[in-house]
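Below is the structure I would like to discuss, written out as structure tokens.
Excluded from the complex is one protein chain; the other protein chains are retained at their positions.
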Amino acid sequence: MTAAETSLALPARSQARVWSKFRRNRSALVGACIVGFFGLLALLAPLLPIADPLATSWSAIRKPPAPEYLMGSDEIGRDILSRMIWGAQASLLAGVISVVIAMLTGVPIGLIAGYFGGWTDTVISRFTDALLAMPFLIMAIALAAFLGPSLSNAMIAIGLSAMPVFIRLTRGQVLSVKTEDYVEGARAVGLGHLDIMRRYILPNVVPPIIVQATLTVATAIIAEASLSFLGLGQQAPAPSWGSMLNVAKNFLGQAPWMAIWPGAAIFLVVIGFNLLGDGLRDALDPREH
Amino acid sequence: MRRGADMTPSVLSVENLTTAFQTGDGWGEVVRNVSFTVKPGETVAIVGESGSGKSVTSLSIMRLLDPKRARVSGRVMLEGTDLLSLPESAMQQIRGNRVAMIFQEPMTSLNPAFTVGRQIGEVLARHTDLGKSQIRAEVLRLMERVRIPNAARRIDEYPHQFSGGMRQRVMIAMALASRPRLLIADEPTTALDVTIQGQILDLIKELQQETGMAVLFITHDMGVVAEIADRTVVMYRGDCVETGSTERIFAQAEHPYTRALLAAVPRLGSMVGQDHPLRFPRVEMDSGRVNALPPVLNPVDRQGTPVLSVRNLTTRFAVGSDLLGRPHGHVHAVENLSFDLWPGETLSLVGESGCGKSTTGRSILRLIEPQSGAIQLDGFDVRDLGGSDLRRMRRSAQMIFQDPFSSLNPRMTVGQTVAEPILKHGIAKGHQARAMAADLLAQVGLSPAMMDRYPHEFSGGQRQRVAIARVLGLGPKLIVADESVSALDVSVKAQVCNLLMDLQERLGIAYLFISHDMAVVERVSHRVAVMYLGEIVEIGPREAVFGNPQHPYTQKLIAAVPIPDPSRRGLRRAMAAEELKNPIRPRGYVAPRRDWQDLGRGHLVMNTA
Amino acid sequence: SELRIGLQDDADVLDPHQSRTFVGRIVYTGLCDKLVDLDKDVKIVPQLATDWTTSDDGLKLVMNLRDGVVFHDGTPLDAEAVVYNIDRAMTLPESRRKSELSSVEKIEATGPLQVTFTLKAPDASLLAQLTDRAGMILSPTAAKASGADFGANPICSGPFKFVERISQDRIVLEKFADYYDADRVKIDRVVYLPIPDTTVRLANLRSGELDMIERVAASDVAGVREDANLTSQESVGLGYMAIYVNIKNGDRAANPVGQDARIRQAFSLAIDREALNQVVFEGTARAGNQPFAPTSPWFNAALPVPARDVEAAKALLAEAGVERVSIELQHANNPVVTQMMQVIQSMVAEAGFDVSLQATEFATLLSEQTAGNFQMSRSDWSGRPDPDGNLHQFVTCEGGINDPKYCNPEVDTLLNEARATSDVAIRKQKYDAAGAILNRDMPIIYLGHQTYVFGMDKGIEGFQAYPDGMIRLKDVTDAD
Partner (left out) sequence: MLIHIAKRILVALPTLLIVSVLVFSLQKLLPGDPVLALAGEERDPATLAALREKYHLNDPFLMQYLRWLGGVLTGDFGVSLRTGQPVLELIGQKLPVTIQLAFMSMFFALLIGIPTGILAAVKKGTVLDWLANVIALSGLSIPNFWLGIMLILLVSVQLGWLPASGYESPFVDPLRSFQTMLMPSFVLGTGLAATLMRHTRSAMLGVLSADYIRTARAKGLGSREVIMTHAFRNALLPVITLTALLFGELLAGAVLTEQIFTIPGFGKLIVDAVFNRDYAVVQGVVLCTAMGFLLMNLVADVLYVLLNPRMRTAL
């Protein structure tokens, strides 16, 4: 080997590197811990020694935090701690699944629009604009009516209304990646459109999408609350952080703790996801050190 | 005057400069114990290959490295002050004032959001007490001084409205604004065409003579060094391996690396009397011994059918569009081009930036749709092919790009990259494909063990090899090499050229070799076509075009190539500052009829009007 | 002085004949006088009509009108104006008053200030209907000129006249100088501001932005009472809160609860109505089991509000041959109702009901309920001064709002008879009898009665809360 070639040290294998890079990224680790913590709570909810989240007690309406009710009790005497833990399930699911739906629909469409351009692009772009200009509420109620009320349908509704942003974002990224030499190279060796989109364009447009996705998780968790209010999301009495906050707003003066816990949890999870997203973006990029 | 000035105090004196960067695992030194001095009116060149630490040295002097990520030690004395121990605010008084700097990339080194006048004026506003109108007058004067035509009009234009050469002049004007004692020029001409490079070098020399400033000139081009530098510092992997007067370095270099570097430099005119393309000599790094390699002796049968035959190829790009979507005009990127290319032959396309070389290559492979013309490629009528035929055609003809950094997918391993076309064309499957990929990598001199690495873990030369390996898997008859070696270091450039020639000899591949580097072209080609504004102005056998250039443009091109020989310095002709023309024509423009004069043996020259 | 009143909602079109919202009625209290009014005890008292008599056969109602009344546009009020108005309410295509006046055959001016209603059949509830929008008299001049667009610039004869309306922002009225009873109007200007969020409404009162708010949230009542700067007034409403059970309205009635009255009784027995009142309404509402509140003279004392009895409920279920019953219950998606339903859900669960709650947006709830697309549906009725208004249309076979499609000829007979007589004692007897049957068949499970709580600045005096929840501004003074 020649001088120029040996000047680069041999790194370890790539997967291991992604992982080690991720681990070295302190804020990503913090993010992973936060998200992991809440994820674990959600998973372990049935096993934890906590009160029944649905059990009401007329003698303990809106009790402030105390040894008996560590986080206090709610408007009909349920244990907020256990509702927080069970609510993590619905809220994390709402946040994650709807973003996944938005990405699974928006990214391919944006990819197609950006990659093929021309009429395909024009039509898709006009539709995207139209969807962006459409109020969320109308879409949500209509979809709810169409699909029937349930948590999973709420996720679909949230996901679909977050979709246009992903279409736009992806399209814009594709337009810039498309002009890279390696894409032309792929065409030159005779790869089909599908291969080029899947292996050349997609992986290179992912980073800003991850950032957008982590931001959308927050909006989705909160949107679930407004949808459950429309009868679309988590159905009472099953808890979700969003709906807990929604109820709490009527007791802000009398029982502030009802709002503080779910509020803090949403905040932490959002921070967690954003840190995680940043870390993931950096770790996935083989070029970043 | 310069020789006698040895006793004068130096403007800049660098002692034991060491720079370390924070990396994943601790601090890594990339520049070690570099020492040199620059005297008033003197030009010192720092040469070395990519990554040898030239830029880091200059940035360390200017203290432009992020202090959190870089640690600089040693002493940098500027007329008696140690720059490394100054507080940042004092350093800001020095930057742009007593020391100015110009950078390699004229395209990206100017802020796209502000007019050039403002950007030049900023230096004056920062370092002088001039008022607004005085600044403007001074900027105008500076622009005229760096020979920007029409300065009064162009002062309010934006960088993107300037060609690369003109932008570099703007950079120089900016650097000269506050009459610095020292100018650091970090590869100021590398990104420019040869003709423009010649103009810029002339300009710097002239200005230096006028002002007596010292110049620290960073380059990897030995021709430029020979032309401009009084003394030369050779860097190798962060170390300064040799320092001395330029004449001595060229005549009797001590360090083997310097000798290797010099040996690898292609010299225009060195092919006189050679019938065949000639491999670059191999240099042994430890001893610096140079072993000449044999020429490429594969036969080219020009009686048989050409592998590629292009007739009247025209490609245009629409510019702008009005309300109805009609373009305002067209870039006539390729206009009425005709040539043939036979198996085992290398035809080089040369010409300045924007003359349509790449567009020609891309049109031939149908990566863009040409307007008109006929292309016969290995029996395919390229312009008529539909989907699946097009894909089959693509096995016969391949392309390698200029920029080794952007031509590989950063998120695919090299193994995947090389194996992919093999899999997609059904040439081999699974393990077999992987084995083939390994074999291909071995063919281009890479270890199969590198298959699981990502492109960024390779050097530029290695990446270019990967790109070659990738297209070889399809067994192409024609490879369009679009500036494939232009971005590489001399030694690596030599290796990659040799590789291409080896493959040609072994596999009979024909190359359409696109390049603006005349010296390399002379070395590797059988025939040469010179393009100017989308048209071929001269085409013929290599020895005819180089030995007996007929078209004025060809002559100018050849004359502009710097010659790596300090003793022949000063033979430069005064060249007028000019911008490259853009082949944009209004809607409805009809290209004039052209005719060519045949000088025999296929040497054709366009008749000038 | 200006009085700023926070309402829970924005009023709809300001045409009494077309409008349908509760807050709209609050605005009319200031804007439009009616033929007759209610007093605090839900007795009918004169307003534009000074006195009235019903013929013995109950088919004629003669009313004498107040003299010297003018509309805000200066038109004098006379018998012709009243005739025009009742005709308009009965015939305008967009009129929402038709069913309230369905018993009226015709109306004639029988004197300059006397009108005579001729009825199709005796209707004891008619007078009570005239205490509300059906009895509001608009300026015929204005109404003729604007037709169905009267609401854009309503002109009546109430103590205040219309100034401006910015929808969802405010409705402004100012004192009508020529009002016949102008001396008792002590306020110069009233601004009604719709502020749906109860917390925000109260915050506005506290910060002094508002002088008075209606429907203080139960959870805030204690706070208002304790606040030295505020006073409150309350009155048990005329309406009720209930759960409707789909008895025969389409396929969805085919479920144990819909089919077996014992199961409905069990459901009712499993509910602790007093606890519900305490938990959800902090004791401000009234527990109830009938369409009339226990405070109403029409309340059937023989059927007291039952205590919760889970064992009895279980026994009834056992008798019906079931152990656990799964049932879907739809309810409006507002927070209080949702809270209430969760409490009920957990109460009846102990007796063996697995209720799945379905929070539904109101417009959907309404149409689902009408269409019979429900098993159980939680809904409120704002109440009418006459008992007929709380019962007849809900439980008679042809009743307009009989969404459970309950049909019992016996009940029909009793309620029709009660409507036909104006003898209070006889009517009470009929309603008690019908109530007993309904309490057994239980197509509607009554839960309780809401209280209207008004909060106001200390400076407001002379305000009285009425069972109909209206804000009557006569005699009200504002100290600031």
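Each chain gets a letter, A, B and C, in the order it is written, and its residues are counted from 1.
Heads up, the rule we're going with is that contacts are C-beta pairs under 8 Å (C-beta built on N, C-alpha and C of every residue); 3 or more make two chains touch, one makes a residue touch a chain.
Just so it is clear, the model here is predicted, and its values are computed rather than measured.
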item	value
Chain not shown, its touching partners among those shown	A, B, C
From B:93, B:312 or B:372, residue that would touch the chain that is not displayed	B:93
Option touching the unshown chain, where C:364, C:408 or C:450 are the choices	C:364
Sole residue of B:126, B:276 or B:585 that reaches the chain not shown, by the stated touch rule	B:126
Hidden-chain contact residue, picked from the options A:33, A:48, A:104 or A:134	A:134
On chain A, residues whose C-beta touches the chain left out of the figure	27, 126-127, 129-139, 141-143, 145-146, 165, 168, 208, 211, 215, 218-219, 221-222, 225-226, 242, 245-246, 248-249, 252-253, 259, 263, 266-267, 269-271, 274-275
Those residues of chain B which, in the complete complex, touch the missing chain	62, 64, 89, 92-97, 100-101, 103, 105, 108-115, 122-123, 126-127, 157-158, 160-161, 171, 174, 320, 322-323
Hidden partner chain, residues of chain C it touches	10-15, 18, 20-21, 93-100, 102, 148-149, 151-152, 166-169, 193-197, 199-200, 203-204, 206-209, 361-368, 370, 381-382, 393, 400-401
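By definition in this document, only the chains that are shown with their structure count from here on.
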item	value
Chain pair, A-B or A-C, that carries the greater number of C-beta contacts	A-B
Interchain centroid distance [CA atoms averaged], chain B/chain C, Å	86
Euclidean distance of C-alpha centroids - chain A vs chain C, Å	46
Residue ranges of chain A in contact with chain B within the complex	1-5, 7-8, 10-11, 13-14, 24, 180-182, 184-192, 195, 199-200, 203-204, 285-287, 289
Contact footprint of chain A on chain C as seen in their complex	198-199, 217, 219-220, 223, 275, 278-280, 333, 335-336, 338-339, 341-343, 345-346, 356-361, 364
For the chain B and chain A complex, residues of the former touching the latter	23-24, 49-51, 237, 285, 362, 365, 367, 390-392, 394-395, 398-399, 401-403, 406-413, 420-421, 424-425, 447, 452-462, 467, 470-471, 474, 489, 491-492, 495
